[in-house]
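Complex shown without one protein chain; remaining protein chains in place.
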Amino acid sequence: MSGPAPEVKSVWRLIVLALGFFFLYMPIIVLIVYSFNDSQLVTVWSKFSLRWYKELFVGVQQQSEAIRSGVLLSLTIGFFSASFAVVLGTISAFVLTRFDSFRTKTLFSFLTTAPMVLPDVIIGLALMLLFVALENMTGGLYDWLNGMKVEEGTLWSGIHSALTYCASKIAGWPEKGAFTIWLAMVTLTSAYVSVVVRTRLQEMDNSIEEAAMDLGATPLKTFFVITIPSLFPAILSGWLLAFTISMDDVVITQFVSGPGAKTLPIVVFSSVRRGVSPTINALASIIVLVVSVCTFIVWYTMHRKDKKRQREYGMMSVRQKAEREKSDTPKA
Amino acid sequence: MKLKTSRLRRLHFRGSSCVIGAPYLWTILFFFIPFLIIFKISFADVSDTSQPPYSDLTSYEDNHVNIALNVGNYLDLFRCEDEEDCNVWKIDYDFLNFESVGLNIRDSLKGFFDAISTEFHVTIYIEAFWNSVKIAAVSTLICLLIGYPMAWSIAHSSQAMRSVLLMLVILPSWTSFLIRVYAWIGLLKPNGTINNVLMWFGIIHEPLNMMHTSFAVYIGVVYAYLPFMIMPLYTAISRVDNSLIEAAEDLGAKPFTILTKILLPLTSGGMIAGSMLVFIPAVGEYIIPELLGGPYNILIGQQLWIDFSNNHDWPKAAAIAVAMLLFLLVPIIWYFKQQKNEGVSK
Partner (left out) sequence: MLEHKDGQQKKEVKPPLLVIKNLSKSYIPGVLAVDDVNLTVNKGEIFALLGSSGCGKSTLLRMLAGFEKPTSGKIILDGQDLSNVPPYKRPVNMMFQSYALFPHMTVWNNIAFGLKQKHMPKDEIKENVEQMLALVHMEEFADRKPHQLSGGQRQRVALARSLATHPKLLLLDEPMGALDKKLRTKMQLELVDIIEKVGVTCIMVTHDQQEAMTMAERVAIMDCGEFLQVGDPEEIYENPNCRFTAEFIGSVNIFDGVLGENGSDFMYVECPALQNKIYIDAGAAIADGMKLSVAIRPEKITLSKEKPQQECNFEEGIVDNIAYMGDVSIYLIKLQSGQIVRTTLPNVDRFRKNQPTWDDKVFISWEPDSCIVLTI
């Protein structure tokens, strides 16, 4: 006999929950309340006002403009890195759970999940040094080709000038900016996707994939027709996770971004360092609202689907009992 | 016929290795190689003239390949050359003073203590590292003490409430980390909400100085990482078979015995996983001390950034990263082992 944890009716349980959630939510609530404060001094209440929201959306302060362009950049980077991370993470999860063990499997599984636990400063520094090294390499290649002495008019000179042209195009690649942030975010977030998808894959009944192959579907087809649809909820939550993480990252972005690419978190961080600002409060409130609504929608649809499934099954067991009795008996 | 199938098989094999290859290649290029580069640069010299600002390890001169490994970056972490650079730690022997019971160990051992210096000269790096580990460890413990009762309480709510409460625990961590830390600035400031409320109630008459202290950093770390503690704990607690608890009750165990002999051992996996998820990133934490901490108790993550960005000493920053990585290797491997065991037992 195994049983799930039963409900315990105790005052202590309620007190613990109340205190815990008070701790978790009090700062956020205070933050939201003060975003409606008219005063420039964030913590001194004067009167209700929406001026900071107005400032955020249409204001001409340098800070609000930086925030608005930062939001756009962050959304773009977040979307593309989440989308690519989902592909990479799903494949790596599939390889790690469904392929027979290959020699470097343990190392591979370690490497794909390590970005999740390592401190951001280390990852940031590592990636930054990589990008600088790549930049040097591409630059060096161009210099080397350019500095070469070639006889005019030969076949080799034609090849050489074509190569030099190509090298001049990639010289200095990857320039630090949105692209390097994207690379870094894919590396970081594909680890999270991989873990989320792997958990689902391990729970999934292996035999439905075998059944598909048994019925004549090739492994590749099985992956797309059977595995991917069954993984869809996990892939979706992996995407959302990857998106929020890359929308939120400060430390790694600070290392790998160039002067031009100011993502939202970088803008917020540099302004918050100078102290509290009511515009940031307004921005934070909007973020909290958007995230809450999205989380609630996702949670609610999942919850309802669960319930619907349970109800259907429960109803079936009552309604179909007679029907089942009838239909389970062969009709001769 | 036979030839055809074998060619197909080979194609299939190539296809599958391409599939394995994509994430593999990515991981090696953007995760493994960067660490080799860090390792390499940590042995380089700072150079003001070149761009990027570090020297090459190898140089080619007179038909000789010279390899110059500079271990100075690592030595600098431990060694203080001039007194000004170093902080002084004093060991206070007063705790050995039991004069009230007629025993004075301090005096009787005085000669011994005088022989070994009572002052340690430590570099800013050691100090920053010590601060980081201390803050991470204490915060992990506090998270565990808050998180365990909460996880237990959620796991023992009614079925319908459970998913609501879980969602509420995760929700803050889906909003911005930065904003959650920022929220505490408004609370902890001298004229912030907490001080205002306490003064309004008349509990204190002067504002407490909480902002820019270690206390603020502790609060920030605990607050930011608490959900990461609660989630694995919840999973572990809800996975405990309730009939085991009933069996223990049936055999006459009291609630405290059940907690220490049944529940805690069975949920140790969740406790380790949660603790590692808090401890490891907290050691390298940068945002929280930067926003809430003071200018004196610098943490190692900040020190790395200072060396990298302000001092342009990339080799030193790399050396710090390598040292940190080596230190964190033990808890990281522990965490992975734990995850693997969980997978097996499932």
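When the chains are written out, they are named A and B in that same order, and each has its own residue count from 1.
Assume contacts are C-beta pairs under 8 Å (C-beta built on N, C-alpha and C of every residue); 3 or more make two chains touch, one makes a residue touch a chain.
Bear in mind that the values here come from a model prediction, so they are computed numbers and not experimental data.
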item	value
Residue in contact with the excluded chain [from A:P6, A:P229 or A:G275]	A:P229
Full-complex contact with the absent chain, from A:A66, A:M116, A:A217 or A:M302	A:A217
Positions on chain A where the hidden chain makes contact	205, 207-208, 210-219, 221-222, 226, 229-230, 309, 312-313, 316-317, 320, 324, 327-331
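As a working rule, only the chains that are shown with their structure count from here on.
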item	value
Chain A-chain B separation of Cα centroids, rounded to whole Å	21
Residue ranges of chain A touching chain B (in the complex, touch as defined)	1-8, 13-14, 16-17, 20-21, 23-28, 30-31, 34, 41-44, 88-89, 91-92, 94-95, 99, 102, 108, 110-115, 117-122, 125-127, 129-130, 132-133, 136, 183-184, 186-187, 190, 194, 202, 219-220, 244, 247-248, 250-251, 254-255, 265, 268-269, 272-273, 275-276, 280-281, 284, 287-288, 291-292, 295-296, 299, 303
List of chain B residues in touch with chain A within their complex	12, 15-16, 19-20, 22-24, 26-28, 30-35, 37-38, 41, 52, 146, 149-150, 152-159, 163, 165, 167-172, 174-180, 182-187, 189, 191-193, 196, 223, 226-227, 237-238, 240-243, 276-277, 280-281, 283-287, 290-291, 301, 304-305, 308, 314, 317-318, 321, 324-325, 328, 332, 335-336, 339, 343, 346
